[in-house]
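Only one protein chain is missing from this complex, and each of the others stays in its spot.
When the chains are written out, they are named A, B and C in that same order, and each has its own residue count from 1.
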Amino acid sequence: MSASLSTAPRAAPAMRPWKRIAAYGQEFILLGAILALCIVVGIVNPRFLGANNLTNIFAGNAYIAVAAIGMSLVIISGHIDVAVGSLIGVLATVSGLLAVNGYPIWLAWLAPIVIGVIVNAGVGSLVAYLRIPSIVVTLGMLSILKGGLISITSGAWITNLPENYLIAQFRLFGIPSPVWFMVILTALVALWMRYSAFGRTIYAIGGNVEAARVAGIRVERSTVLVFAIHGAFAGIAAVLFATQLQVIQSTVPPNLELTVITASVVGGVSILGGTGTVIGSTLAAILFAAIASSLIFLNVSAYWLRSVQGLLILITVLADMARRRRLR
Amino acid sequence: MQPILALDGVSKSFAGVHALKNVSFDVRPGEVHALMGENGAGKSTLIKVMAGVHAPDSGEIHVNGDTVRFTSPREARAAGIATVYQELLLFPELSVAENIFLGHAPRTTMNALDWTKMRNEARRLLDDLDSHDLDVDARVGSLSVANRQRVEIAKALSQDARVLIMDEPTAALADADARRLMDVVRRLRDRGVAIVYVSHRMPEIFALATRVTVLRDGSYVGTSDIGDITEADLVSMMVGRPVDQLYPKANVDIGAPVIELRNVGFRDEVEDISFTIRAGEIVGIAGLIGSGRTELALTIFGITPATSGEILLDGKPIAITSPKQARDLGIAYVPEDRGLQGLIKSQTIRENLSLPLLDRISTATIVNRAKESALARELIKRFGVRARGPEQRVKQLSGGNQQKVVLAKWVATEPRVLIMDEPTRGIDVGAKAEIHALMSRLAAQGLAILMISSELPEVLGMSDRVLVMNNGRIVAEFDRAHATPDSVGTAMMKSETLAEVA
Amino acid sequence: MMLKKSIALALGLGLGVSMCSGVAFAATWTGGDDLPTNPLACDGTAAPAVAKPYDGGEPTNAPDRKGKPIKVVDVPKLIGIGYFNATSKGIADAAKELGNVEAKTDGPTQANIDQQISFIDNYITSGVDGILFAANDPVAIAPVLKKALAAGINVVGYDANSEPNARQWFVNQAEFNGIGKALVDNMAKEIGEDGSFAIVTSTFTTPNQARWISEMAAYQEKCHPKMKWLETVEAQEDNVLSFNQATTLINKHGADLKGIFGMTSVATPASAEAVTQAGQCGKVAVIGLATPNAMKPYVEKDCVKSVVLWNPVDLGYAAMQVLRATADGDLKAGATSVKAGKLGELQVINGSEILLGAPYTFTKENIKDFDF
């Protein structure tokens, strides 16, 4: 061993602080945007900051945040899923049907997760082993799930749900369970993405597939697994979605996939794969909910609501691009 | 000493084409065994067989005398064989430490990744490689090629590699970085690591290797102790015939000035550049990577248009704001990164050749296919591209032939000024000589040529004048007679700042 | 850099302008349409019936279908929602009862005008004898319906009308002003003459809802002038969105909000749920159009006192009966009433419309008796 032949080790130059912030910048931007929004709207109408309204902002869209967690994993691994909305619709229906037809409640909660895993493992296999671009597979799945759901249920509403099935209406310490789900799952996945080998594998695959393969990562298997995990989150989201009200619509929520993808992407997950965190996507989902709510509080005509939302998405994305450029 | 890794009569074919025919090769602890051959000779396949990427069709692999069969890169790595690939298989979005430990990171008792340990270990490995200046938290995407290389080597070492395979590790490095790398290789060798070293650079082979093995057309040609062989022997073993003069610089009458730069700058990347190139003149630019050489070329070619100064063509000031405009003015650029910048690899030779010429072979914007094919065939012939025909896809060609396609497509635009950035990087000896000959011929036809190269012998051998760049500026100028390795090298290294963005 | 700044500026300006214009508009707008309204008298005396000549269309060279088996397709606005499931059931019931009709329901999965047109177009080609429809847009659907008439197909609408001359008859579940009156009167009864209320609707482009809202506004102005109209929010045909919008309304207006109108069978139960989950049962009234099954839990818990709706099963049933009568030649231009199976005689109004009856109000007492 002839270590340190030359100069004594110098301390590595510390990362400049603003660069560190820039590296996690999207989360900060989103957090700032949420706070700024709350302050501005709170001044205009203090009721916006009322406990009920804040709870609603967090709880009402928690299922989007949960679905966006899985979506973020998929996008970080370099893929995309445009069928997630249809999948959630199907899984919510399955869950509701089990609940009203006398099956045990735990089965009604668990089945959507299991089925989500199975369906998306299939999607992942097509993507990984047959090398079909994920957008193509999921575009096909979108049609299949949507059409299939209506063929089978003909869109009949599911009513008479048992009281103890409605998990999204449970509260713990006064906080609705969807908020707990959102916060705990986000935290767990964030930690898992950072501290588990598989979490890092997802970044590796999205960053450079060839390098991942040579590094001994089983890319195909990992891809299937990422889709399967995404299916599990879609299942959880579906249960939250299904149990929020006492009626299940058993159709596909319109444009849900776009909302989920937008949350991931605005949350800082690069559509090119390899970067992003689930904290960002959850913050983005909260931001959207806050925007939707604040527009009502600000008396913005509902006619203009969607333009304002579109503009805000655009501004967030442009801010993100500017930040990334600075990082370079 | 017993070889740690030995291949015995290994053959491998792809879709019926033999890539390796009955090749035997071995490497012992504490030696550097150089593997040489022209592109397409089977070096890459051999490396991949050793690394477990390809399973051989026949023949045996022995590790420490035991017969093994690798079914995946993972197994080869478990056997202590690590590979540093030419294309640097790293994850640009992840940190240095993480890249080093991906797939075998230290764990805490909870089986979670131990980031503290990972960073400390990475620090230790990099310090071992004398890379104290490399931040373990830096994003790999923000590092220079040389530093990425160090990360790759650290990654190989992190797994206690007993055999380290290095595929053209210096191909993308400037001289100083290459020297630094060679020090690392020596140090590893002294530690008892067995090193398989692939390179086209003769001086390196003679400086480092203990033994050398030559492949040609997938077959084993021979192995020799480095002391028993000369450069000329090696070249003829590789090519199968003696090669002509190495730097065929013709004496050309230097004509009128073609392009002149006056205080040209781009932001703070290149500053205050002034020089003139005349017809028939080859001007070489030497400098380290990051010295602003390529940035200068990009500015002249309009990729990053000049932010100050002026450029004159035939004495008239011109404004270049896009590559398209540069091309139309008669400036051609054979770029540094052949695969990314020079070619559309998934397209055919014909399509690549015609891409900068589309306007000339089309009537009312409709491309004339007959003209295009004729042009492609003519260029393939004129530049000696070895290909099945114009409809072959570029990605199926060897590096040298790809480079000829790049050169051909630009020469076909009939430029006045030809900028060549690393024109022979990663090209085997035979093709290199052909490219140099072409360059000479073009100069003789009256082109003004600006050549950028990391290989000092090439710069010195081909240039009429040598400009040395450092830190974005031209710091020295030598005419052919005064440009020696010493003088140019000293100018390059002067006030060397390791301007690594960490 | 300049460009970047200017674009950022433009975006900012655009945002500001749209926000401001939004605020400006907020005062004047209700979510209704701009067609003339015709509010009923406050005390419920029926408006004098205006005799109007038949203004529907006629199929060209329709074969004699009297008593013969016919194939009928029902193309609702969209499939997969409770309301049109119920109408579809009514159609199937009537077809079964009649015995000589083969009926099926098919349609787009979203309330999409072009998809609905394509569906009808395909069924014209496939050669059906009769088409039942609920139009997503009265004008957009007209050309394809006229094409059906030209192909000799009997065309009858229900729920949402088309231009009159593009179909033969339209089965009107309840007149717009009748709905408007029923909803507003019920609300006034619950929250008092000076209460304030808000509306959750599907989209502003849905013609029926926009019409109802206009009629409600006109009627409220005329008969309950002290009630305060807070605002109208859009919630698509989406359960969870409706719930979120209703909850936001409750949070925004706090104690000022006394009542919520749900304008669709999706919005009403979701609004009731929002009130329930906010613990505002009894403080915020929910009145709206909805199907009884979805409303039972809230009505039974006294959170919702009254739900206004016609029976959509009856609506589908009547539409099928009318189509059969038309095909048989029993219902001709100028008729004043038509026999509709178990529903008995239905009146012809407005020239070519058949009135199902007055809207029905479900309450705790009677809601158990319905299952749709």
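One rule holds in what follows: a contact is a pair of C-beta atoms (placed from the backbone, for glycine too) under 8 Å apart; a residue touches a chain by one contact, two chains touch by 3 or more.
Criterion: contacts and distances are computed from a predicted model.
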Missing subunit (named according to UniProt) among the choices "Heme exporter protein C", "Multicomponent Na+:H+ antiporter subunit C", "Autoinducer 2 import system permease protein LsrD" or "Sarcosine oxidase subunit alpha family protein": "Autoinducer 2 import system permease protein LsrD"
Chains in view that touch the one left out, judged over the entire complex: A, B, C
Residue of B:Arg201, B:Arg393 or B:Arg473 in touch with the missing chain, whole complex considered: B:Arg393
Absent-chain contact - pick from A:Pro46, A:Gly148 or A:Pro162: A:Gly148
Touching residues (missing chain, whole complex) on subunit A: 80, 126, 130-133, 135-137, 139-144, 146-151, 258, 261-262, 265, 271-272, 301, 303-311, 313-314, 317-318, 321-322, 325
Chain not shown, touching residues in subunit B: 15, 301, 303, 322-324, 326-328, 333, 335, 340-348, 351, 354-356, 358-359, 362, 365-367, 391, 393, 395-396, 409
On subunit C, residues whose C-beta touches the chain left out of the figure: 3-4, 7, 18, 21-22, 25, 29, 31, 33-34, 79, 104, 106-110, 112-115, 117-119, 121-123, 125-127, 137, 139-143, 203-205, 210
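Keep in mind that, in the parts below, only the chains that are shown with their structure count from here on.
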Fewest touching-chain hops separating subunit B from subunit C: 2
Between A-C and A-B, the pair with more C-beta contacts: A-C
Whole-Å separation of chain centres (CA-atom averages), subunit B against subunit C: 71
Separation of subunit A from subunit C, taking each centre as the mean of its C-alpha atoms, in whole Å: 35
Multi-chain contact residues (two or more partners), subunit A: none
Subunit C residues touching subunit A - in the complex, by the definition given at the top: 4, 7-8, 11, 14-15, 18-19, 21-23, 25-26, 29, 31, 79-82, 84-85, 88, 109-110, 204, 231-234, 236-240, 243-245, 247-254, 266, 269-270, 273, 277-278, 291, 293-294, 296-297
For the subunit B and subunit A complex, residues of the former touching the latter: 51, 53, 72-74, 77, 83, 85, 87, 89-94, 98, 102-103, 105, 112-113, 115, 123, 127-128, 130, 132-139, 142, 187, 190-191, 502
Subunit A to subunit C touching residues, read off their complex: 45, 47-48, 50, 52-53, 56, 60-61, 63, 146-147, 149-150, 153-157, 159-160, 169, 241, 244-254, 289, 292-293, 295-305, 307-308, 311-312, 314-315, 318, 322
